[in-house]
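For this depiction, one protein chain was excluded, whereas all remaining protein chains were kept in their positions.
Chain naming follows the written order as A, B and C, and within any one chain the residues start at number 1.
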Amino acid sequence: MVKSTITFGPQHPVFPEPIQFILKVVDEKVVLAEPQIGYVHRGIEKAFELNDPKDNIFLAERICGICPAPHTTAYVRGVESLMGIEAPPRAKYIRTIMNELNRIHSHILWAGLLGDAIGFESYFMQTWNYREKVLDAIEKISGHRVTYAMNAIGGVRRDMTNEQLRGLEKTMDYVESSLENIEDVMKDYTIKKRTQGIGILTEEEARRDGAVGPTARASGISQDLRTSGYDAYGDLKFEPVVVNNCDSYGRFAVRWQELKQSIDLIRQCIVKMPSGEILTKSNNPMNGEAISRVEAPRGELFYYIKGNGSKKLERVKVRTPTFANIIPTVTMLSKGCQVADVSVIVLSMDPCISCTER
Amino acid sequence: MPGMLKIIFGNLFKKRATRLYPFEKRAPFENARGSMDFAHMENCIFCNLCAKNCPPKAITVDRANKRNALDPLRCIQCGVCAEACPKKVIEMRGQYNEPCYAKRTHVAAQVVKCAQTPPEQK
Amino acid sequence: MGIVEKSRLKSPWILHYDCSSCNGCDIEILACLTPYYDIERFGILSKGNPKHSDVLLVTGGVNHRNKTVLKNLYDQMPAPKVVIAIGACGSTGGIFHNCYNILGGADKIVPVDVYVPGCPPRPEAIIDGVVKALDKLKHLQNGTWKEPETGPIVVETAVGAKPAPAAKYANAAPAPTLNSQPTNKEA
Partner (left out) sequence: MQNEIQVNSATLIGETLKMLEAKMRFATATCLDIGDHFEIIYHFDNGNEMKHLRLSFKDGEEVPSIRALYACARFIESEIVDLFGVKISGVSAGLLLGSDSPVAPMRKSAPAKSEVN
């Protein structure tokens, strides 16, 4: 038995981001995986303390370019609770719509990347084609494809017109019908062969390792922060998607069903959209400690914010979903998978390294 | 498999998905944030609010020489300066800044001139 | 121009390295490969191997850990090579300018030929950037490259007079104001 070491990354064609896995391999079997991070560490938590709290919204947005909406939502909700104010109902609905649009584009992006990692190029092309429509809808509302800059402390910066709402409804119809077109991929023999039984994470392990988001929900843990009813989620009807597959296929299935759920949530928001103000202005001092949690596309996003009454914040701690999901991934990898499956397993938890290292 | 066949045959008869970018340029959406511009410089009072509110500190205001400078490579197109400006000097354009070979700042200056002479362009 | 030089311009291969960007720029680079923008029309291929690549796309500001990785990748690329810094962070450090672990833009470590502004730049801007880089490569191969100007672009507005309506910045796109802009009616 010869044990050899393979370094996977930091620059690797499968991942757009740098992460390194040092794999101990016997023949083709991985027996031990050791992640190495730190290639994207910027020091954003310190910059939060140096900047003005209003500027921090844009900094929080750039912790992750794939999920800017949940990051800013979590940050402004934390600061709002320190100030003791609340956003007006219309602002809450707009936030919810942006969060759900974000989830749709993030999940479609992930599905495409998985197809790319498996070697299913046409699937990658199809999904990203549909994703452009979602990005166009986002650009019409917020003014930019990727960084929305919609949230402000006490509400949102831009209102949505009725025309935009109707356009959004049309986009949702288009996305739903196009996703139905490629739904058969889930039943495909090759996809099943590459994902079923690969990267197993049992419910017990998921609890022990603190998995969050779709990774946990694919292992049968019903854990979805949206059920706590922050923003407009309290008024909307939905059930967290939970499956018991415990493998990469399960995580695929969870995200696929969440896509449909998000489309449904946006439709509910459009119907129930209240009228009124979009911004509560306040100059209250930021004092005390607050914890703000938001369900990002990848799982629970955790912000701890401490203010000391002065104009700047004393401490902002960010725990992103991928940071919590790295240990479960190591557990999945160390169970004796093939080297060829490493990319599928790592992608199945939807890694976002720039989130992880901040 | 039948689903994929439907897509393949559909694609044969549908309009092409590709935007032929350099040949067919798509107009930016309404209110898109592509780049910022000191559009109405004649109204500027050099109050420094844009520079103070700019998150990446890309704007510098020189009150003595009546000049505003923007580092277009540092600008993140958030639009905060346009919101903060009391005289609505700054506008967000849908068009993005073009790629460049060297780092050059954009300077917008006020000069007192005879009203009839057209402004000089460099 | 020999056949190698010509083919290099007709089909440049791209290497993309994420220094410490927020993913926004990386995803926009990937979006260039998709049917909507499809940069493979121009023969541009994205490759994972530095030894096959002619163009290096750098996103994000350089930090203390990945500066050696970036230098390594640059050194491994074969000789006529161009580097494109994508986005505000890749060019100057952008919004992360006061983060302790950020050194600045990619030009602190490797020579950068083309800067693409934007946070993140749209895929159209990235295509423009690559085309500009190829233009430079062509001039370098022919020996006709002239160093660009580096001074500030000054636009003067006379107080009391009407401002000049047309293109304001010498190297910028024509500047339509928000009101006169054609709006997009596409679905």
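Going forward, a residue touches a chain if its C-beta (ideal position, glycine included) is under 8 Å from a C-beta of that chain, and two chains touch if they have at least 3 such contacts.
All of these numbers come straight from a predicted model, not from anything done at the bench.
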item: Shown chains that the omitted chain touches within the full complex; value: A, C
item: Residue touching the undisplayed chain, where the options are A:Gly38, A:Gly143, A:Gly213 or A:Pro297; value: A:Gly38
item: Hidden partner chain, touching residue among A:Glu80, A:Asp209, A:Glu258 or A:Asp350; value: A:Asp209
item: Identified contact with the non-displayed chain, of A:Leu59, A:Ile138, A:Ala232 or A:Ala324; value: A:Ala324
item: Residues from chain C at the interface with the omitted partner, ascending; value: 63-65, 92-93, 97-104
item: Residue ranges of chain A at the interface with the undisplayed chain; value: 37-38, 41, 43, 45-46, 49-50, 207-210, 223, 289, 291, 300, 302, 304, 306, 315, 317, 319, 323-324, 326-327, 357
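Everything below uses one rule, namely that only the chains that are shown with their structure count from here on.
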item: Pairwise touch network: line, ring, star, complete, or other; value: complete
item: Pair joined by more contacting C-beta pairs (A-B or A-C); value: A-C
item: Gap in Å, rounded to a whole number, between the CA centres of chain C and chain B; value: 17
item: For chain A paired with chain C, centre-to-centre distance based on mean C-alpha positions, whole Å; value: 28
item: Chain A residues counted as touching two or more neighbouring chains; value: 51, 58-59, 62, 129, 136, 147
item: Shared-contact residues (touching 2 or more other chains) in chain B; value: 17, 29-31, 55-56, 76-77, 92
item: Partner chain C, residues of chain A touching it in the complex; value: 10-13, 16-18, 38-44, 46-47, 50-51, 58-59, 62-66, 68, 109, 124-125, 128-129, 131-133, 136, 145-147, 170-171, 174, 352, 354-355, 357
item: Of all residues in chain B, those that touch chain A in their complex; value: 1-4, 6-7, 17, 29-33, 53, 55-56, 76-80, 83, 92
item: Contact set on chain C toward chain B in their complex; value: 35-38, 41, 84, 88, 91-95, 97, 105, 113-119, 121-125, 127-129, 131-132, 136, 148-161, 163-164, 168-178, 181-184, 186
